[in-house]
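Note that one protein chain of the assembly has been removed; the remaining protein chains are unaltered in position.
After this line comes subunit A, so read on.
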Amino acid sequence: MGGVLNYSGTGELFNDDSRSSSSSFFNRVLPLLFLLSIYATRIGSRLKLSVNMSGEEEENAAELKIGDEFLKAKCLMNCEVSLILEHKYEQLQQMSEDPMNQVSQVFEKSLQYVKRFSRYKNPDAVRQVRELLSRYQLAEFELCVLGNLCPETVEEAIAMVPSIKSRGRGHDDEAIEKMLNDMSLIKKFE
């Protein structure tokens, strides 16, 4: 912020000239500038605040505030990402002997992560889970959180996806329980 910069600039001047005759001048001006800089910072932060309030709302995944762009985008469960990345990795493997050299660190870390945390390994099971969950009028994001974490009880599911209850879609506990049961069945039979 301008005020802060201003202040530090004067601070240097003050140090340089502190022994000269003009030190009294700086002694008098410095507190003034200091006050000014505080004032400027305040205005600045208030401005920033107002921008924040009028523009993008603060994100909160629990209330499904993840920005329009991501709300409409297709969300991927870890198991789906695993299928995509492994496919891509195989393609790279065919082109060169040492594919690990070719891929970025982000790719490598993501692949390790999704391999470790994929609930469903079999592509058919992955498809079934998405089909099952998409019957419950869930947002993409909610669907994927459920698919990733596979909660076992209704309370757990609500704790993981609080928005499931709040949006008035008639999700009673029984419907959620049935959904969780069906999910564990898919897991059992894959």
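Assorted remarks:
Keep in mind that, in the parts below, a contact is a pair of C-beta atoms (placed from the backbone, for glycine too) under 8 Å apart; a residue touches a chain by one contact, two chains touch by 3 or more; residues count from 1.
Keep this in mind: contacts and distances are computed from a predicted model.
A chain of the complex is left out here; the name its UniProt entry carries, from "PRELI-like family-domain-containing protein", "Mitochondrial import inner membrane translocase subunit", "DNA-directed RNA polymerase subunit" or "DNA repair protein rad9", is "DNA-directed RNA polymerase subunit".
When the full complex is taken into account, the listed residue touching the unshown chain is A:Glu156, out of A:Glu90, A:Glu131, A:Glu156 or A:Glu177.
Touching the omitted chain from subunit A are residues 58-63, 65-66, 69-70, 73-78, 80-81, 84-85, 88, 103-107, 109-110, 113-114, 116-117, 141, 144-145, 148-149, 151, 155-156, 159-160.
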